[in-house]
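For this depiction, one protein chain was excluded, whereas all remaining protein chains were kept in their positions.
Chain naming follows the written order as A, B and C, and within any one chain the residues start at number 1.
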């Protein structure tokens, strides 16, 4: 049987605006892994379903995106500019 | 037989913007009479189907309106403000 | 409603209207500034205005705006307005943005269609009616 190497990367997750949580470093292969880790944090429960996500400052909409070491993931809560 | 008195009024007709025609005084009972008079003027032939009409500075859209002595009728050619 | 001979001082008009409504608690202010484009070798555009009907047209829009909790303002030039200067500013103030965005659109479009203003190209000192760019007002043809 082939050995399926999972290459986890160290990525930074930052929480913007009113979430009021300091950035964290986590290991993840894809955004799905990031989602799984963040769901363990009860302080984020009320935020995740309302938050959009940017990867290295570009908005993303696909959990299967492969992450690179040092990637920056931003969690963007509901907005109201103007 | 009853005598149908037609009370013609003396009204002023002014031609706005690019028409370039001096005001005239005519006798008329209604705007239909004004239309009939103006159609006799060949210099207005190319204008009348494109012009709107104001009676005493209020836009009107009814040929049967009864006129009063001294009424002012304005002929407004196609506009382009801005 | 404000009419001026020649080009508008757009910055002064914008600033004065802002000041006039500074304490009115409107959340949205949308001016529309119309500037003479250099095209067809014109030196300027020139405008005739029939003020009594324009004032009634404007007063009708102020009533509509009031019914929406809004205010409209308008300034226009009379006579020659050189290219790259402005002949027209209108504006809407309203508490909320949707009313302002919708009102400025229909206010400006109805202005183009029904404000009693006539436009002329100015070329080499001659004033030529802009017939091809002009629109018969609503009700046109009544006497034909």
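Please note the rule applied: contacts are C-beta pairs under 8 Å (C-beta built on N, C-alpha and C of every residue); 3 or more make two chains touch, one makes a residue touch a chain.
Predicted model, so just to flag it, every value in this text is computed and none were measured.
Here is the thing to keep in mind: the chain we left out touches A, C in the whole complex. Residues of chain C that touch the chain left out of the display are 10-11, 14-15, 18, 22-23, 25-39, 84, 95, 97, 100-101, 104-105, 108-109, 112. Against the chain not shown here, chain A presents residues 16-18, 31, 34-35, 38-39, 48-54, 57-61, 63, 74-82.
One rule holds for everything that comes next: only the chains that are shown with their structure count from here on.
Ranked by C-beta contact pairs, the top interface belongs to chains B-C. With centres defined as mean CA coordinates, chain C is found 51 Å away from chain A.
The centroid of the Cα atoms in chain B and the matching centroid in chain C are 27 Å apart.
Residues of chain B in contact with two or more other chains: none.
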